[in-house]
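After the structure tokens below, expect a handful of questions from me.
Note that one protein chain is taken out, while the other chains of the complex remain in position.
We just call them A, B and C in the order they show up, numbering each chain from 1.
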């Protein structure tokens, strides 16, 4: 049942220790900073986090990792110039890493939302990231078997929601939002704006409300903190 | 290379005997009637046609079937009250039928466009439509292995194209258009309107021009012939 | 047998509209629902605004409204039965793969389907008579049966020749295995669970009489109003 929630703290209050949490965003674009901060404040720990990266600088996901709340990262690109908190935990053997090619990450998340139990893809064939995985020759190519990534919770950012929970995004901040919303049991969205039902054109809705559970408005323009 | 073509006849002129042709539409909504008529006039034969249905009444796909141009239908719902031409050919053993659950049809078409070599789905497990197919227990359910459906050509209908080939659709006439455009080697689109590049909002484009090869404008409102 | 008396809710079998109204009442507020072609479509007539139900049609829409009439009719806006329909505020359109992902990904709360037969373990047969000369056509039936969180069946309990459609094992070709959770019929509502078939309520028939019609062991529900 869709809920509109007043604060990011209340929005993430139900996230339990040991959960798998998908976090939207690619770089700063589409990162739900305020929800991540609230998750940090909530004290939830032993988390498996699915995100394209493994945190940057001294904010958001990087702080969750620094505080030891993240047991495992599933991501495509953990190593960045400012990913020092992940780097430190990783080298100390204090965080598990499942490294996934970015397209496999996206497709595995999409598969979870779409009820696909697994699929074959050429990406990664013959590389160390496919070691130990089933392979098959299909459509003239060797392909690797990949499985869906499900999550308990998704934290994502959109531009606007209507009262039915329908979402639209802004530019490349869309990235993982729509597929994570579909892959998680419970999807929490921070939006810049909530509009009346009927204000969004039905042709242009990117995430239908069926994928959304909790919506919280966070003041500020979408790009403000990212810029 | 994207081409804007003056007539439906020229648009379909390159379709060769023996081709696999995807045809958009669900019922009359989104059916590219004028392109289908042109395909009939072109004389192309020995076709494999992918469509949700197998033609209705005495028009479009039903006539292609009547004239013996269709060797095989891949569809989910061939039997309708007015599907007499298909019925006659089928009972006479003159047309091959691959019956596919509608969601598998959509997902198999999507897989072709997305470079997926095959996938497991619970749909059809334990039914006669999964007989002889590989099964596997995944995510707590028995699932069936399904393979992509590729095509040489897709004939689809959209509402509006810009000069880059970006498309938007109208209401439930969207249906199979976007996934067929991605699954076919050559996608031919009939649109009601062609607008200058930049006239469509980049947030709202449903089919990016990368999936479109030929565009032909067909006069008349989208629903006119369907109504 | 007090249990038996307590679950008989009417002196007559229910008509199609009464049954549709009953199904509609049983749908939890805020649910996302797909109503199959035929009898299940009647359910939409009994959904109230307060229930705030969102209807899905597998040809690419959430927020489907009632059947279109007169000026409303638009050939580009149809339901899965190819009937012109309307759009409610808050509707959204999507392509076929996205639409079936909603069903197949387990996001629909309830799907209501007609049936030829339902088995004691929830197997559904509703797409094919199995007649050797029949042209098979499946549409979205298998996806709906397999994907929704709950699959409700609406059917008459008996065939025209008086045979129960609730059976030990389906003789018609299957649509889905172990997928049906409830069966709404003119004579009774059945709940199908891991411990067998429970009768929630009966209409114009006692549980004993019902058991004589149905070749499946029946239990009465102990909880009233489940």
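Here, a residue touches a chain if its C-beta (ideal position, glycine included) is under 8 Å from a C-beta of that chain, and two chains touch if they have at least 3 such contacts.
Only a predicted model underlies this, so the values are computations on that prediction, with no experimental measurement involved.
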Open item on the list: For the full complex, can you list every visible chain touched by the one that's not shown?
Closed with: A, B
Task: Hidden-chain contact residue, picked from the options A:69, A:85, A:110 or A:164 - done: A:110
Open item on the list: Please identify which residue in A:79, A:94, A:133 or A:185 touches the non-displayed chain.
Closed with: A:79
Open item on the list: By the contact criterion defined above, which parts of chain A meet the unshown chain? Give residue numbers in ascending order.
Closed with: 26-30, 76-80, 83, 86-87, 90-91, 97, 99-107, 109-110, 121-129, 142, 169-179, 206, 222-227
- [ ] Pick out the residues on chain B that sit against the missing chain.
- [x] 1-2, 112-116, 162-164, 166, 182, 197-198, 200, 202-203, 205, 208-211
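Basically, only the chains that are shown with their structure count from here on.
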Open item on the list: I'd like to verify one number: the distance from the centre of chain A to the centre of chain B, where each centre is the average of its C-alpha atoms, in whole angstrom.
Closed with: 33
- [ ] Could you please state the distance in Å, as a whole number, between where the Cα atoms of chain A are centred and where those of chain C are centred?
- [x] 35
TODO: Determine the centre-to-centre distance between chain B and chain C, using the mean Cα coordinates as centres, and give it in whole Å.
DONE: 30
TODO: Could you list the positions in chain C whose residues touch two or more of the other chains?
DONE: 61, 87, 93-94, 97, 100-101, 103-104, 147
Open item on the list: Give the residues of chain B touching no fewer than two other chains, as numbers and ranges.
Closed with: 107, 121-122, 169-171
